[in-house]
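Note that one protein chain of the assembly has been removed; the remaining protein chains are unaltered in position.
Chain lettering (A, B and C) follows the sequence in which the chains are written, and residue indices restart at 1 in each chain.
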Amino acid sequence: MPPTLGVGLIGHAFMGAAHSHAWRTAPRFFDLPLAPELTVLVGRDATRVAEAAGTLGWSSTETDWRRLLERDDVDLVDICTPGDTHAEMAIAALEAGKHVLCEKPLANTVAEAEAMAAAAERAAASGVRAMVGFTYRRVPAIAFARQLVADGRLGEIRHVRAQYLQDWIADPAAPMSWRLEKDRAGSGALGDIGAHIVDLTQFITGQLLTGVSALLETFVKKRPLPASHGKLGGVGGEGMGEVTVDDAAVFLGRFTGGALATFEATRFALGRKNAIRIEVNGSAGSLAFDFEDMNVLHFYDGAEPASTAGFRRIVVTEPEHPYVGAWWPAGHGLGYEHGFTHQVVDLVTALAAGEQPTPSFADGLQVQRVLAAVERSAADNSAFTEIRTTAAEGEN
Amino acid sequence: MPPTLGVGLIGHAFMGAAHSHAWRTAPRFFDLPLAPELTVLVGRDATRVAEAAGTLGWSSTETDWRRLLERDDVDLVDICTPGDTHAEMAIAALEAGKHVLCEKPLANTVAEAEAMAAAAERAAASGVRAMVGFTYRRVPAIAFARQLVADGRLGEIRHVRAQYLQDWIADPAAPMSWRLEKDRAGSGALGDIGAHIVDLTQFITGQLLTGVSALLETFVKKRPLPASHGKLGGVGGEGMGEVTVDDAAVFLGRFTGGALATFEATRFALGRKNAIRIEVNGSAGSLAFDFEDMNVLHFYDGAEPASTAGFRRIVVTEPEHPYVGAWWPAGHGLGYEHGFTHQVVDLVTALAAGEQPTPSFADGLQVQRVLAAVERSAADNSAFTEIRTTAAEGEN
Amino acid sequence: MPPTLGVGLIGHAFMGAAHSHAWRTAPRFFDLPLAPELTVLVGRDATRVAEAAGTLGWSSTETDWRRLLERDDVDLVDICTPGDTHAEMAIAALEAGKHVLCEKPLANTVAEAEAMAAAAERAAASGVRAMVGFTYRRVPAIAFARQLVADGRLGEIRHVRAQYLQDWIADPAAPMSWRLEKDRAGSGALGDIGAHIVDLTQFITGQLLTGVSALLETFVKKRPLPASHGKLGGVGGEGMGEVTVDDAAVFLGRFTGGALATFEATRFALGRKNAIRIEVNGSAGSLAFDFEDMNVLHFYDGAEPASTAGFRRIVVTEPEHPYVGAWWPAGHGLGYEHGFTHQVVDLVTALAAGEQPTPSFADGLQVQRVLAAVERSAADNSAFTEIRTTAAEGEN
Partner (left out) sequence: MPPTLGVGLIGHAFMGAAHSHAWRTAPRFFDLPLAPELTVLVGRDATRVAEAAGTLGWSSTETDWRRLLERDDVDLVDICTPGDTHAEMAIAALEAGKHVLCEKPLANTVAEAEAMAAAAERAAASGVRAMVGFTYRRVPAIAFARQLVADGRLGEIRHVRAQYLQDWIADPAAPMSWRLEKDRAGSGALGDIGAHIVDLTQFITGQLLTGVSALLETFVKKRPLPASHGKLGGVGGEGMGEVTVDDAAVFLGRFTGGALATFEATRFALGRKNAIRIEVNGSAGSLAFDFEDMNVLHFYDGAEPASTAGFRRIVVTEPEHPYVGAWWPAGHGLGYEHGFTHQVVDLVTALAAGEQPTPSFADGLQVQRVLAAVERSAADNSAFTEIRTTAAEGEN
């Protein structure tokens, strides 16, 4: 039996449920070097957290997340709360010697993210690790896309186009939520979903964005307040509330290798529910992915003769594909939550090996800097704005 | 806390893993009226079953399935073994007052299936229930297809075309396995995967097949024996083994409502990994489904004006769709194993309500009779062969 | 300037318009060894044929097709009339020393087709040629599919599945037409569209069907008579007319090389307008085609490693692809009528070279024999029925 890894999870909404499933499920399908234990679930309301712990499979509960820092049976703190709380929690946990898995975006501001990355770097010196949860990297088709690029199958990258399209507030009558408040969420579509496509395109290409030119828009500026605190922690009350984040973000970018990129993140693409669409064109090959068909990667091999060349619809469910061998026979597709399970697998494997899991807090900070550059560009008449690579005073 | 439901599972290969996941996961996402407990796992080899129980999450193990009949902590026997063992196990379990969930096909012969259905009927009188595991019915897109037909959105059904395409033995060098032996598997592609499309088309249309005209083929008659007992229980040894089942089955059929149908089940459709493709054309609408894109159902509404009519690509991930509300937000697709979880949900719900879960053993018997008619037709120069509806002496 | 080829066309409805376009257009895009002249158009009604000749670009008209036989300026007779007239016209034209292009199906009965094939064989001795118009062979994606099979890229063929799906009479209120009368049309969906997929699958595989097992169905047995003679030559009058042909045909088949096949031809597949869908699975590769996306061929190369294998969406618009070099740059797709233009190109090229154009009348006869076997099987309880290869007394 492998040694145990006691986990304390903060938050039990959408992300908390996904992470719980992953902690429960990973050891059932993968040979893990550590045995995760669902030790303690944290929520502010004692009744609700107790109920959630029962449902999600946690052994105990706390209502104050700081209690995790003191508990010896907690080796890792998993943070699934809104972005405004990440910095405080993560830094405290790392300083208490707990490994940390933190949901994305790493923080609501670059300054917070910088503090977190610094804390992670300090902690690493004593073998305490921090990871940020860009789970879509662990969709097999995405991981395989990265592999193809790393293997040189795409050659020199020329174009990246990435869209994250949702439509859950396309209706102006959709109610307010914490996700539409700048104080809680940091930003709107940009940070919530734009962060994913920034991370994914950098991950797949193995390159960083060097600068961006952006437009942000809030199409619907006021929304009805929900009647009471909803599942996602709405602000409550009656009347209308002000939307203080972006509804949509579009931006151009350049990658370190010279590729041109277009990005779009929106919650107003009517009919698109969770369409993460990424295309990469290189001098030797091209890729296309759409999360609405998540088990498929389209690959064009430029080395093929013209008459038989074409985008191949690769069903990424072969034993040869990343993560897939642990699951079902070929053709039996995976779902959304498998990315979280794979994240646990990679995290636990890195912890046991004493290695840095990826993406690190430094990686999360870099994404945050891209988002900040997007906001600066949008505020500066869309001027092309470089991604800062060092800490900057007073930056958002 | 709901009352518990002690489960004993026989078999821990592919199906055993899928069922284990479902028993573990269903109560985490659904409010179940009974709390399933993973009480005991049964396997012939003590060492291997102990290891599997640890991995899959079972509390205890047995090496003789008959022990389940005696254990008071087992309320339900879940049978995930090859088809030649189903009848004996299921009948014994039902007679011992245990509910039964039995993998498909129900049995290797109609006679066995008849005995099982009779046992199920006897057991039902005392509230003991039996269900056969046609899990694909519980893929949300399939369940929603059934709903559209039941709601009359397709009108009178005219055409059904169903294919279950795999390619795992398209290579003549692929080794022998128990699935290629008639004694163990009953039949080849016909029973293994053809059974699914027979069940699914009958389920979606709400009609039964009345007769079939068929061709069976074994393209590769001898295959290399595996070097040793493999994961799936291969027969071992060296040299070549004889394939005694069909590699592919094609058949025409008629449904009770007069629709024409074509069926194809094969393990030789190179490039198709697990492509369950079903199309239904009615007088008012049409449907198309492909398991390679399992979260999508294509629906054509004949009531739409010609200029705006078209097959709609419905992403079946809305809260309004069957089973989906318990999972993730819209657009976050499910995977293969969710069908098993939904099967547990429906089974447990029916047990708690004292109702017959579906598909019943009688439903499984009817599918078996269709398969038998396919074999009779193929043996009788493809003559159109009626599906028997009552027990027949000496039938396969 | 190449020598001229005087063409006389009989019929000016749908097919007449398509053939006229082809004769006009072929020399504009292809270097032809003979210069086709649109010499004379034949129609029964003097006024209507004159109007049609003006619209379609023909230099003169006749109301009696027999006049073509006497005209020295007519080198080739192009027959675009209903099937019941083909035999008489084609045989007379061949005997008069005119080349013949005859629309499919070759005839309404095997006996007629046999007479035509015999006449073609006699005529060939003196260099007079006959061709039957299975134009879909000349869709570039289809021609390229044939090439891939001929090049051995599919290996041994195991499966063929072919569907020709339309929906123009899915509505029971759709009126009668000559296409629904056995006397005029010979058969219904079977001969009209089923003939195409029989020809195409034989063409692509380079093999012949050896036998079939079939079901035919007429879903709607009576239909309203149109108020007057319509565009397609409806029978006129009031009240209801009897549909005397099949609405749909489904059949199984075997090819000479042992492949299993399923076929479906229907006018009741609601939502499918002209969906010719063909899939071929071989031991080395697979193909898939759908005329609804006619410039695309999907090809799976079994030689590719599992991780990067997938159906390639080949856009068949490269200069390397059949016929395409004469048209537009890559990616600029062709349409339905281009098949007819390519037919003219191949026919004229063969005539100038003194070679037999394909498909020949013998090929058309063979397709007719398949259709006849389908009808015999359907009338004989779907029994597997061999395709006759020699003339048979009293056959339909």
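Rule of thumb we're sticking to: a contact is a pair of C-beta atoms (placed from the backbone, for glycine too) under 8 Å apart; a residue touches a chain by one contact, two chains touch by 3 or more.
Predicted model, so just to flag it, every value in this text is computed and none were measured.
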Going by the whole complex, the chain not shown touches A, B, C
Residue among B:Met1, B:Ala125, B:Ala173 or B:Ala306 that touches the chain left out of view
B:Ala306
For the chain that's not shown, point to the residue among A:Val110, A:Ala269 or A:Ala372 touching it.
A:Ala269
Option touching the unshown chain, where C:Arg66, C:Arg122 or C:Lys273 are the choices:
C:Lys273
If the hidden chain were put back, which residues of subunit B would touch it?
144, 148, 298-299, 301, 304-315, 318-321
Applying the definition given at the start, please give the residues of subunit A touching the unseen chain.
158-159, 161, 163, 165, 167, 170-172, 213-215, 217, 219, 248, 250-252, 254, 258, 260-262, 264, 266, 268-272, 281-286, 300, 302, 309-311, 381-384
Absent chain, residues of subunit C that touch it:
14, 17-18, 20-21, 24-25, 27-29, 55-57, 166, 168, 272-275, 291-296, 315, 317-318, 327-338
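In this text, only the chains that are shown with their structure count from here on.
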Could you tell me the distance, in whole angstrom, between the mean C-alpha positions of subunit A and subunit C?
55
Considering subunit A alone, which of its residues make contact with at least two other chains?
315, 318
